[in-house]
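Here the complex is missing a single protein chain, while all its other protein chains stay put.
After this line comes chain A, so read on.
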Amino acid sequence: MTAVLASSTTADPRRRPPLEVSFSRLGRSFGTSSDRRVVLRDVTVDIRPGEVLAILGTSGCGKSTLLRAAAGLDTPDAGSVLIDGTEVRGIDERCAVAFQEPRLLPWHTLQANVAIGLPKSSSASAGKAKVAELLKLVGLDRFAKHRPREVSGGMAQRASLARALARTPGVLLLDEPFGALDALTRLKMQDLLLEIHAAQPTTVLLVTHDVDEALQLADRILVLGSSGDGPGSTVKDLIPVPGARPRDRSSRELAELRRNLLALLGVAAH
């Protein structure tokens, strides 16, 4: 695996460097004027290039909405998202998304699905090599010709991750990518993500509702939730996670932080 990772860092010289992401007073409401529901309010946060930021919050708090704004899949009605200093308007080439469901095209092989992530500019031969390399990176090289329904959920999710990486993104947006996987597969995927991040540094925004996942993967954890008197969610806390990755899942320091985070999310510590 290490040999694969080492070669992949040098294989593509056109790879984008990690990019900075800034949310600036971002707000988003849904519904008609008579029945308006504020989801996000006044979200301001700067994510450093190459940082892994976990976005944590209860379900329905607007985590995915925040991520979709960065991807250009959704347009905020207040404030803005800047990537590398320029505002996101529409689908952004510099980002790549992996969703909670794999969302692979069922009539294509895994290989062809990963190829959909390739940037428009890439040549056919370079693209083919890149897809093969990524399939190897996520451990799917033997399944390149399989259709999505012929592989397990975890494998499909790895293909989805490879499709996002094919874009050589400056910012990788992950919307609860391991949320639908079983516990064991989820731990393996978390390790895989760390390996990928070490091999191909990129800024990662990871939406999750799993406190342990955030503690294991993130440099900082953004807790999203209602705060103050206004409606909707905003930045409740922004917490740096101590220790270099990979972290000991049972360390005392993290246990303390876990307790605090759960309290912020409204779960009592027992």
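Worth a mention:
Here is the rule we go by: contacts are C-beta pairs under 8 Å (C-beta built on N, C-alpha and C of every residue); 3 or more make two chains touch, one makes a residue touch a chain; residues count from 1.
In this section, contacts and distances are computed from a predicted model.
Look at the chain that isn't drawn here: its UniProt entry, checked against "RNA polymerase sigma factor", "Hydrolase", "Iron-containing redox enzyme family protein" or "ABC transporter permease", names it "ABC transporter permease". Considering the whole complex, the residue from A:R103, A:H209 or A:R247 that touches the absent chain is A:R103. From the set A:R48, A:R147, A:K188 or A:R245, the residue in touch with the chain omitted from the display is A:R147, counting the whole complex.
Residue A:A71 is the one among A:L26, A:I55 or A:A71 that touches the chain missing from this view. Although one chain is not drawn, its touching partners on chain A can still be listed: residues 71, 73, 91, 93, 96-97, 99, 101, 103, 105-107, 116-117, 119-120, 142-143, 145-147, 150-152, 163, 167.
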